[in-house]
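What you see is the complex with one protein chain gone and the rest in place.
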Amino acid sequence: MRVAGLTALALAALAILPLFVHSNYVLSIAISGFIFVVCAAALNLIYGFAGLLSFAQLGFWGIGGYAAAIAVVDGKLGFAASVMFAALLAAVIALVTGFPILRTNRHAFVIVTLTFALLCALVARDWISVTRGPLGIPSLPVPTFFGFAFASPTRFYYLAFAFAVLALGILYALVTSRIGLLLKAIKQNEALARSQGISPMPYKLFAFVLGAALTGMAGGIYVFHLRIVDPTFLDFYYMQTFLIFVVLGGAGSFWGVVIASALMVALPEALRFTNDLRMVIYGFVLVVAMLVMPRGIAGVFHDRRLNALRAKLA
Amino acid sequence: MEISLTYFLQLTVNGIVLGLLYGLIAVGLALIFGVMEIVNFAHGEIVMVGAFAMMFALPLFALGYWPAALVAMLVTGALGLLLYELLLARIERSEFERSILVTLGISMILLYGMQYLFTATPRLVDTNLGFEGFELGDIRITWIRCVAAFAALAAFVALGLILRFTQFGLAMRAIAQNRDAALMIGIKPRQVARNGVMVATALCGLAGAALAPIQSVQPAMGQALIFKAFALTVIGGLGHMGGALVVAIMLGLIESWSAAFTDAVWQEASVFIVMIVIVLVRPEGLFGGKRVRLG
Partner (left out) sequence: MTLLEIAGLSKAYRGIHAVRNTSFRVEQGTITGLIGPNGSGKTTTIDCITGFQQADAGRIRLEDRDISDLPPQRIARAGLLRTFQTVRIYDDFDLMQNLLAVTAPFADVTGWDMVLRRRRFREAHRQAARRAQEAIDLVGLTRLIDAPAAILSYGQKKLLALAATMMTNPKLVILDEPVAGVDPTRVNDIAELLRRINRSGTTFLIVEHNVEFITNLCDHVLVLDQGRLLAEGAPKAIRTDVRVLDAYLGRERQAERDPAGLQ
């Protein structure tokens, strides 16, 4: 119940933030934060719960971004429909590629998903007839929804905020349900899960597809914040960012990843780091975390509780 | 499209040189995987460090190619040692994802760190070999490419000899082929792993030094190389060095030829598509056996 209370408080605070903060810069950071936290949570579903270290998420992020932009600019679809299209396209591609990819062993899975992401980047750069190549699609129009234009940073803030709440809500409902339990069972000990009647493939595929869809949707919204989509949208930097959030928060911990995302977005800005320096620090965070606290901040708390229990029961 | 024989041969020569350099990188990757079962995401960045080291060392030797290249190899070898002792040695073989994330972190530190220190601007590197070359019939081969190919070949021969005839090399092969058996006969895994990493990173340094005058030097140069190197290592069979080399040369040739023949669009993509297909169909690679092998 404490969690519910704190969550409500945080949501309320975020909802009224634009009333007090008028800096476009800060609002822009917050928008990035909302979008990135969804991507991190989606990656957490795939990696932290299903146990699949999938670099393909970067590919779906890019697919979503381009799909939404192309749908609006070339397809003349509305913003909402385009974003839904982005999610759907990502999901379909995830479904089709998921089948063969999820069957491979650990080593191969990582490398194939990595290659998939690189392929998407190459396609973005080289399939000029569709993606406009290296120049990308600039001057994306302001997103509108039934005539309401998200023209100002404040309005876009609420759009991103609503999306984040919705997406995280879906993920929360999922990971705290039995499906989350079964995913974790499969991740921990697939042979045991099978001997207990669990079929791993449908669950893994489901996580893979949902993760792709949510990330595609996030990408589709984010390009309208950037107002441009080009091959740099598939820069590895995004994947590294999502990974850091998951690793630091603790793969497999919903709240850990959400809180870590918020911190990692806010802190570097507060400390006024340049982009490069921020990434260097992310790199250090990743290395240190992997050596010292491989299960993230959530893992540290978990281990403390474990030791306390051990002492109590000994 | 009319392609003259000369042009084709020119492309072939360039392709072989490129392939040999890819090979240096891929073989190092395979070596590290063979002795540690770690996929080194920072491998490309180590090549980049080698290139930068070459760039900074050249003026110290009046642009002398060989001394500067040697310095580059020493720098990256030392870097490899440092990374191994501080970080890689602490990761268990079974923790595959953890090793990926650690090396990913290292790659980020190196890449963005170099970018922060030296900006992303590409720099041209000049050596005492200049940009002249010699003619072979109608084909022109620059000295820097010629020397690069020679250096790469020499490195492969040296590596081959080391693996076959020295205690050091045999130990590495033993660990890669059957770790438990190797441990039982007293081979020290830490030592072998450390040596393997140092050899692999030294090869990176050589590749970086050789690439520096051919391509320009910039912090992001490792990124483009590394993913191809992964592709090669996987297609050849993770841990299989001979396989990585063969595939590397093929890749160099294909890239060089397809630049002329096909639309650039699918040139790079085709490599990756081939790789995905091979990994899905034959996960142990073209040359790999059930176990990872060296050579």
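The first chain written gets the first letter, and so on, giving A and B; residue counts start at 1 in each chain.
To be clear about the criterion, a contact is a pair of C-beta atoms (placed from the backbone, for glycine too) under 8 Å apart; a residue touches a chain by one contact, two chains touch by 3 or more.
As the structure is a computational prediction, the values presented were derived from the model and not from experiment.
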Practice item. In the full assembly, spell out which visible chains the left-out chain is touching. Key: A
**Study point:** Contact partner of the left-out chain, one of A:L182, A:A260 or A:I297
**Key:** A:L182
Practice item. Quick one: say which of A:V96, A:V130, A:L192 or A:L267 touches the chain that got left out. Key: A:L192
Practice item. Please give every residue of subunit A in contact with the chain that is not shown. Key: 173-174, 177-179, 181-182, 184-185, 188-189, 191-200, 206, 252, 306, 309-310, 313
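Convention: only the chains that are shown with their structure count from here on.
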Check your understanding: Can you list the subunit A residues touching subunit B in their complex?
Key -> 47, 53, 100-101, 103-108, 110-112, 114-116, 118-119, 122-123, 126-128, 236, 240, 243, 247, 274, 276-277, 279-280, 282-287, 290-291, 294
Practice item. Under the touch definition given earlier, write down the residues of subunit B that touch subunit A in their complex. Key: 39, 87, 90-91, 95-98, 100-102, 104-113, 115-116, 223, 227, 230-231, 234, 238, 264-266, 268-269, 272-273, 275-276, 279-280, 283
